[in-house]
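Data block below; observations after.
Of the protein chains in this complex, one is absent; all others appear in place.
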Amino acid sequence: MAEFNIVTPLSHLGLVAGKGTSSAGVLLADRPGLAIAQVFAKKGKTAAVAKKLGISAEPCVATSHENYTALPLSPGQWMLFATTGADGSFQRLLEKQIGKNGYVSEQSHSRAAIRISGAKVLDVLSKECRLDLHSSVADVGFCAQTTMSGVGVLMHKIDDSPTFDLVVFAGFADSFWHWITQASAEYGVELSRD
Amino acid sequence: MSSQSNRLTKGGHINRANPLTFSFDNKIYQGFEGDTLASALLANGVRLMGRSFKYHRARGVLTAGSEEPNALVELRQGARREPNTRATMIELFDGLAATSQNRFPSLSFDFMSVNQLFGRFLVAGFYYKTFMWPSSFWESFYEKIIRRSAGLGRAAVESDPDQYDHSHGHCDVLVVGAGPAGLAAALSAGRSGARVILVEENPWLGGALNLQNDRIDDMPATQWIEAVSKELNALENVRVMSRTVLFGYYDGNVMGALERVNDHVAPPYSDQPRQRLWTIRAKEIVIAAGAHERPIVFDNNDKPGVMLSSAVRTYVDRFGVAPGKTVAIITNNDDAYLTAFQLHAAGIEVPVIADARVNPGDLVEKARELGIRVETDCLPHEAQGYLGVTNLLLQRSDGSLIEKIACDCIAVSGGYSPNVHLVSQSGVRPVWDEKILGFIPDTPIRAERSAGACKGTYDLAGCLGEGHEAGLAAAKAAGIAVAKSAVAPQAGPQPQSSIVAVWRSPGKGKAFVDFQNDVTAADIDLAHREGMVSIEHSKRYTTLGMATDQGKTSNVNGLALLARARGEDIPTVGTTRYRPPYSPVAIGAFAGHERGVHFQPTRLTAMHRAHERLGAVFVEVGQWLRPRYYPINDKETMTQAIWREADMVRKTVGMCDVSTLGKIEVFGPDAAEFLNRLYINGFAKLPVGKARYGLMLREDGHVFDDGTTSRLAEDHYFMTTTTANAAGVLSHMDYCAQVVWPELDVAFCSATEQWCGVAVAGPRARDVLTAAFDGAIDMSNEVLAFMGVKEFTWNGATARIFRISFSGELAFEVNVPWGYGEAMWESIYAAGKDFDLIPYGTEALGVLRIEKGHVAGNELDGRTTAQDMGLGRMMSSKKPYIGLPLSQREGMADEMRPRLVGLKPVDTKNRLRGGAHLVDDKNNATHETSLGWVTSVGDSPAIGSWIGLAYLKDGPNRHGERIFAVYPLKDEVVEVEICDPVFFDAKGERLHG
Partner (left out) sequence: MHRIDCPWCGVRDESEFQYQGDATVSRPKFKASEEAFFRYAYVRENPRGWHTEWWHHVGGCRQWVKVVRNTLTHEIHVTGTPADKLAHPRKVKSP
């Protein structure tokens, strides 16, 4: 096969890496190629899985390690993210780590991750996000599943600037991107790719 | 350009350095920055601003705020034309164009004003009584004249070019209204550290504060407002939202508000929305919504130039406009004296203060000291004039006339009605307060409290104190620690005003209660005589308090008149319940960005760009976009393309994107047992590496969904669902796992987008795939038999190949991770060149499956059983499953139910239609004689005619018989032959090729 390109849900947009010097009110970055896996604990094994992976099993609290970040989804379920291993190696690594305590579903290709930052982040998010994202309620590491613009979103607060990662199903990525870029337009927006 | 003849030489909070040009009814005028359309028109001496709803009477502006019933205009032009906008709420911008409405041909000469002559016929209930019969006259005749003569502005006919947006807010304390009470509440709550949102419908803060005369904390009002505004804006925990009207109080203390982001500037607004609809979730609410002054009901009280006293004051105080050169004042309370003093200070003549009270109090002396004549025990008899007031006729309370006063403006005060709209929306019934002659809020039932004039407190010090306390109490209730040392803003004492009830000043002419709906005092009496004794009935019969102003100025007068007619007191009559919205909200604001293609999100498959490059025509399947067919050139019609695609699959090979099927990964020691209970057929004994077609029932025994499920490991299944039911099946599984059988150790998640799939079908399918995957997988019958599943590696990716067939041909479905989908499509397409491969869409897919008698969405319509589909033999007798108990009921298992058959037209030139009904006698096609219906049809290349699937009573026993398919919508009757639903390759030999 002469040319072979792995596409990502937003790669057709032709975004390039950001300059990081933008004065735009909103910065939106596609984060392609993340390794993503959904982890399930067997009955009664939630604590065991959490311990094996060194992650929190409490709702809405992300655990970030050097190698991966874990967002709890529901009792005994997490979504884990890593910057490498989308070829299935992340899934296999996690399977090895949790052993017979649970299961891992490979999801690296199923989602698009969009990072949003800039001075007007909360103004943009509050257009469709029904959750209270004020820092007194949503601290760094806050994570939640919600619905924005009709699309299911797994969100994670990365830092206090604030920066959020928004994770959506790949099929909706185009539609969601269109909405969020349009919603950001009034504040000035820079689009880039990680 | 007209000069601003009524503009005062000084005063007002307008920017005289920035003149703005605008037009009204195509005439050009000038106003200033800070004006409203109403104030600018008044400044230009324009009193006539509209025609009334029913009688087409000349009307001018009555108020200076959002309660305006009269001065409704069409704002902007063309696609941006917005009817029924209140001139009092339109901020002037350069180039603003407004036109009057509900008049023909012009505002000063309105043909329909002859309605006034027939006024005695156009009474309450007129429409109910007159346009009753014949009913056929409604559409053709009645509706047209009513629409022409009644009704207000015209909506734009083009689609709205502006953007609207939504936003969501959260706070500890929401303060509604930025008058003295609201500002004090926002200050005390904000200083406590509570997260506060303060909403104010006007562009300015301060509400009813008298900018010239009031003093707070030893400062003039203007200065105090500035200081408070500065402090609130500096507080990080406070958000001040002006130009925002709170229109709805909903369950859970969720509030609806509309922010007019750009209504005050000339369109277009580039990337900004025109308006933003806010949903605010507040722990505690302080309502400081103020009060509305109400008119006095007297003859011809609707003439242009008759205005509320507070409005006259506002035009002078805020806008530097004299609403008239000679302003007569009529009142039943102290408030209008303040207006008189202000007018006097501005050098405007006040010929008389007509006070209904016999002993008004100290202010009389003050007025007389200024040289203003005061008449006590004095009521208005009639306003006179043609297109505006020229005279006011006064009378004593006994009806004896006093004299005629020449004036071009009458300032009226009938007292104030606390604004109880929001508390009423929250479920509280307002209670009557005889002292102020108004309704005040009863005990809250939600987390809200009222402060200031909306609670019946009218003195400034009282408003400030109540606001301050309410802000603190709300913050405390929201869990904020409140400092005890907080001090309320201070103001000097004001005398308590007395008020005397004047619900109808004696007279026999037209005296209006509700200006917007043209409801007169006589209408309310008439409604009462005709039996409308309940206030809710009276409201609906007379239309009192309906329409855009929601009766803000008219409700209390109206129900007082009803009480008088009933001979009862006002509390006995009670008030109607207010409902959202408090003020009109454009539909566009509710829609927000969700319009056109963004009405709902669109879901694309991984191969979408490849389909676009091939010129696919797409179809919406739920939220997905799927290729419907791939025309080879501009000339090929849809029918031709579908026929060609279906034909080529049977002759050579075709490829189809099947990524939209729902995919669910199921894990766990009990996964096998779980699936066994969901499907009617067995999955526990399915060997690893095998796929099986499965059917699910709902609990009521009807078919729910179908799909192919494979076993990848002992405790790992890969399930597929139909595209349409993917979400429903997952929710059903959530219910079963969490609620019904929590003891089963099973876990599952959607994998729909992790994997994308291509079906390759046709005699050359194996050749194409072998070439496409460079032999990476052995697809021989020996290794990958029918219903086999294999995993292989392709370009570093895990791929899964399923030997399954929907078309009945030799077929494979290959799944790869999303990112490889487009590359896989291109590889297969390129490899297919040597084998005459074509891509096919959902339509050809449909034809192929109909030829094989495979059921799909049209057959799974929620009313059919497995037996109806001919799949009864799949129902396991060895295990229980969802739907089994009720599927055994007599009616569900009845052999005479409509069951699946095939249909062919007897004359092969005829086409079939989905939805046609089947009858034995074509001359007797009725609901009762219908034997069943056609579910799916297609023009079959393999059969050489149209074919169809249908549900037919006793169908399986009637193969070979002829009946009729009737389709009344197109007046078609086609004779059809009943046959087996499997039209093609009945033995299924091709798929084993």
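In this document, chain identifiers A and B correspond to the written order of the chains, with residue numbering beginning at 1 in each.
Note that a residue touches a chain if its C-beta (ideal position, glycine included) is under 8 Å from a C-beta of that chain, and two chains touch if they have at least 3 such contacts.
Just so you know, these numbers come straight off a predicted model, no measurement behind them.
The residue from B:Pro161, B:Pro268, B:Gly399 or B:Gly427 that touches the chain not shown here is B:Gly427. Annotation: of B:Gly78, B:Pro880, B:Gly915 or B:Gly988, B:Pro880 touches the absent chain (contact as defined above). Residue-wise, the contact with the chain that is not shown comes from A:Arg130, picked out of A:His12, A:Lys43, A:Arg92 or A:Arg130.
When you scan B:Glu158, B:Glu236 or B:Asp251 for touch with the missing chain, the hit is B:Asp251. Across the entire complex, the residue among A:Gly44, A:Pro75 or A:Gly99 in touch with the chain not shown is A:Pro75. Interface residues of chain A with the unshown chain, by the touch rule above, are 59-60, 73-75, 130-131, 144-147, 152. Residue-level contact of chain B with the missing chain is found at 250-254, 279, 281, 427, 699-700, 727, 730-731, 734-735, 738-740, 742, 880, 884-886, 888-889.
We adopt the following convention: only the chains that are shown with their structure count from here on.
Considering their complex, residues 165-170, 195, 270-273, 279, 281, 593-594, 598, 600-606, 609, 623-624, 665, 667-669, 715-716, 745, 747, 749-755, 774, 795-798, 817-823, 827 of chain B touch chain A. Within the complex formed with chain B, the residues of chain A that make contact are 1, 4-9, 12, 38, 40, 42-43, 76-77, 86-88, 102-103, 105-111, 123, 126-130, 132, 134, 136-137, 149-151, 169-172, 174-176, 178-179, 182-183, 185-186.
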